[in-house]
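All protein chains but one are shown in place.
Think of it as A and B in the order they're written, each chain with its own count starting at 1.
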Amino acid sequence: MSTKPRSEMSLGEKMQSVPKPILYLVLVLLTSLPLFKELNVPNKPNEASEDFYATVMAVPEGSTILIQSDWTGSTRGESGGEFESLMRILMRRKIKFAVYAAGDPQAPQVVKDSISRVNDERKLSGQPGYKQWDDWISLGNLPNAEAANQAIANNVQTAFPGRKAIPSTGGSPQDVFDSPVLKGHTKLSDFPLLVVVTASNTATIAIERYAGKVKMAQMVTGVMGPETLNYYPKQVVGLVVGLKGVYDIETLMEGGINTADPHTIKDDNGKFQGKSVEGFPGELNKGKATRYYPTLHFAFALLIIAVLIGNIGMFLAKKEAGK
Amino acid sequence: MNFFLDIPPATFWNNPSGSNALMIRLALALLIGIAAIFVLLKAPTNYRRPIVGVVTFLSGAFYVMLYLWPVAISRNKGIDAPRNPVEGVAFWLDDAVPVVANFTSIVTAFLLGLGVYSLLRVHGRKVMRKETDWVFSVVLLSSMVLMVFAGYGDWYSRLDPIKAPALELRENWGPINYLRDVLFEGMLQQMDAAMFSLIAFYILSAAYRAFRVRTIEATILLAAAFIVMFSFMGSVEAAWGHMVNPSGNIDNFSNNFTLTEVAKWIRGSIQKPAIRGIDFGVGIGALAMGLRLWLSLDRTGGKS
Partner (left out) sequence: MKYETIRLIFGALATVGLYSVLYRENKMYRFFEHVFLGLASGYTLVAVWTETLKQSWWDPMVGTQTENGVPGQPGFWAYMFLLPIGLMGYFVFSKKNNWLSRIPIGIILGLWSGQQLQVWWNRYGPQLDDSLRPIIPTSFNPMFVPSTKGLPKIEVDAIKAHVYVSTAVSNIIFVITLLSVLSYFLFSFELKAKFMQKTTLLGRWLLMIGFGAIFGSTVMMRFTLLIDRMYFIWVETVWQGILGQK
């Protein structure tokens, strides 16, 4: 990088040395101003997100699923949106869930706060909130993911020995496997689905240990996306990756999936070929992803333009030096 | 020995809660454990590596046996008895899995305190000796104490079997619950998010200054990165798609050249195998490292 004063720099050199504070200020402006305007961006959900949505929507109402949630505030921009979308779908379909963490000690409290936010949202629209013990249960944190996942794969009940919670009506703490959420669930195969929401390699640790024992879907951050995509669709039946993935889910919650072709002959289940899954029209489906996604375009555009300016500057500087 | 029947029968391994027998056995177990530490401290130097090696080997041998030993399928736990020694070992291994997992979680939980202990040592020393910037160490220690106080206070308030369900609603919170919420959700989570988001600025600055197409590899990397970023931008996808396939009919040949399809093809045919190749390489390394660790074949194991 040139150390000459700016007035003596060639155009190419100037283009390569925009001061950092200017870059940062532009980034802050481009990631702040669009948040105040509701911008509609067209979206075509990708296959992995569609499969995730279809899988969760196929879980029978009233059944219990298992959730492994290992994210904390550090990735709340993506993981928070993923988890809250999942909560909205589960609560609307009256699906119970048991949630545990396999790594971060902060994760269980983050989950409770997140569920509390979605509950507040539901109460504002006149719907009942989810109660601990009756509708969902926290199974705490198991610090060693490898051993924990292995134990859960062996037998869910014995993996959480002596775990107790206070019933929603009060009273002494009771075994969580006596709760309406977990009664009769002892093995992984008793759960129709296991969802892993994570920002770390606990996604792959879960795949290694739960292989073939339970249907698994995952919600991961952008960084884990390319690696986790390798496991889709054989080992992970549905995958939500990053902000784009959350926006896909919010889009699908609004409009559902309808690729079913009525000109085809119905299959053995009485359905036309293609997929047809309901959405939740008229309900609050747009979460933070709908607010953040348009702003992401501006941030990307800034990065692309910055890289292009830097490279054009390099070529110009080379040309000028050659003269 | 089965730790996990609903109400375990009285055995050598358990005693009624609060009983003198239990207290005595707990005290004895603690003394034996501490005595074992003192014995190990006196161990000669040339015994140390073998001790660590044996512990590592026995730990790994459990899972190796679990995978290699015949599995007892269709077993009714608590009802079926093993018909021969092979089945007996299979039953024991099956029962031991959650016990081993539980023990591992507990030992890992104890080790999580290492980081906290290290912070206490370093910053405690700074404050005691009034070293440079000791005031910040006071800030750290005070925040830690405040969080511990608020965290335990909030947890303790939720142990009350009558008040606990009411505390699910914020209207019923007391001062300690509000304090925990401000410290955890109001500050810790927001600061955690802020620390991680700082990298966005550095990525932009680094990409601007260092991302130069000087070589073929850099050009390929840049082109792939741009295509992926464009594929995350719905408006670009829609505009490109409209340009290439104005009718939007997915059966048109030109639909293959929309950004969605191009990115999907690159993702499926080049990105996936490239990352899979890296993954296979890492996997082979992990398998080799696992074997080396299990058999203590690493160079420095056990030496001080």
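Methods note: a residue touches a chain if its C-beta (ideal position, glycine included) is under 8 Å from a C-beta of that chain, and two chains touch if they have at least 3 such contacts.
Just so it is clear, the structure is predicted and the values come from calculations on it, not from any experiment.
Novice: Name every displayed chain that the left-out chain is in contact with.
Specialist: The chain that is not shown touches these displayed chains: A, B.
Novice: Considering the complete complex, identify which of B:Val89, B:Ile176, B:Ala193 or B:Val262 is in touch with the unshown chain.
Specialist: B:Ala193
Novice: For the chain left off this view, which of A:Gln109, A:Thr198, A:Gln218 or A:Asn311 is in contact with it?
Specialist: Missing-chain contact among the listed residues: A:Gln109.
Novice: Can you tell me which of B:Lys163, B:Arg209 or B:Lys272 touches the chain that was removed from the display?
Specialist: B:Lys272
Novice: I'm checking contacts with the chain that's been left out. Which of B:Met128, B:Val148 or B:Ala210 qualifies?
Specialist: Selected residue, touching the omitted chain: B:Val148.
Novice: Since one chain isn't shown, list which residues of subunit A touch it in the complete complex.
Specialist: These residues touch the chain not displayed: 21, 24, 27-28, 31-32, 35-36, 74-78, 80, 101, 105-106, 108-109, 140-144, 146-147, 150, 161-164, 171-174, 204, 207-209, 211-212, 221-223, 225-226, 230-231, 234-235, 241-244, 261, 263-265, 267, 273, 288, 291-292, 295-296, 299-300, 303.
The rule we apply is simple: only the chains that are shown with their structure count from here on.
Novice: As a quick test, compute the distance in whole Å between the mean CA positions of subunit A and subunit B.
Specialist: Result: the chain centres lie 18 Å from each other.
Novice: Which stretch or stretches of subunit B touch subunit A in the complex?
Specialist: Residues of subunit B touching subunit A: 3-4, 63, 94, 97-98, 100-102, 104-105, 108-109, 112, 158, 161-162, 164-165, 168, 170, 184-185, 188-193, 195-197, 200-201, 203-205, 207-209, 211-214, 222, 226, 229, 232-238, 260, 264, 267, 271-272, 275-276, 279.
Novice: Inside the complex, what are the residues of subunit A that reach subunit B?
Specialist: Spelled out, the residues of subunit A in touch with subunit B are 1, 16, 18, 20, 23-24, 27, 41-44, 46-47, 72-77, 105-106, 109-110, 113, 116, 131-132, 142-144, 146-148, 150-151, 154-155, 158-159, 161, 166-173, 226-227, 229-230, 242-244, 247, 293-294, 296-297, 299-300, 302-304, 306-307, 309-311, 314.
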